[in-house]
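Each remark here refers to the structure printed beneath this line.
Moving on to chain A:
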Amino acid sequence: MAKVDIDKYPKASLDINIRWCKGCNLCVTICPKGILSLDELGKITVDKPEECIGCGLCEGTCPDFAIKVVKDA
Partner candidate 1 sequence: MPSDIIRYFRQETLPHIWCPGCGNGIVLRDFAVALEKLNYPRKEVAIVSGIGCSSRAAGYLDFDTVHTTHGRALPFATGIKMANPELKVFVIMGDGDASSIGGNHLIHACRRNIDLTAIIFNNYIYGMTGGQFSPLTPRNKRATTAPYGMIEQSFDICRLAEAAGATYVGRATTYHNQLLTRLIVEGSKNPGFSLVEAVTHCPTSYGRRNDLKTPTDMVRWQKENAVWIEKIRDGSASLKEEQFAIGVLHRHNAPEFTAEYLEVIKRARK
Partner candidate 2 sequence: MQGNEACAQGAVDAGVRFFAGYPITPSTEIAEWMARRMPTLGGKFIQMEDEIASIAAIIGASLTGAKSMTATSGPGFSLMQENIGYACMTEVPCLIVNVQRGGPSTGRPTAPAQGDVMQARWGTHGDHPVIALCPWSVQETYSLTVKAVNLAEKFRTPVILLMDEIIAHLREDVKMPDPRKLILEERPRPEGGRESYRPFGGSAGQIPPMADFGMGYQCNFTGLVHNEVGNPSNDPGVTDRLIRRLTGKVESHRKKIIHWEETLMEDAEIAIFSYGCSARSAASALKAARSKGMKVGMIRPTTLWPFPEEAVEAAASREIPILVPEMNLGQMALEVQRVAAGRSKVHLLSRVDGELFTPAEILSALKGGF
């Protein structure tokens, strides 16, 4: 897989609504940086927030509207 140059992308953070997450794992598998995982309760957790490139794939694929990508100003 091609290496993604983090600095090319604006920094972003993920605003997660845990209450709506059903733990389907789609975001975990689609994240190109592999920074997401499911915690012991089966809910999404961001392991390496500093590596988020704000691509929005997780938000677009989340069937439960639980993820919002917030682009840092």
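Rule of thumb we're sticking to: a residue touches a chain if its C-beta (ideal position, glycine included) is under 8 Å from a C-beta of that chain, and two chains touch if they have at least 3 such contacts; residues count from 1.
Inclusion criterion for the candidates: all candidates are chains of the complex that A comes from, given by their letters.
Just so it is clear, the structure is predicted and the values come from calculations on it, not from any experiment.
Peer 1: Every candidate listed belongs to the same complex as chain A; state which one touches it: 1 or 2.
Peer 2: Result: candidate 1 touches chain A.
Peer 1: Where on chain A does candidate 1 make contact in their complex?
Peer 2: 19-20, 22-26, 29-30, 59-69
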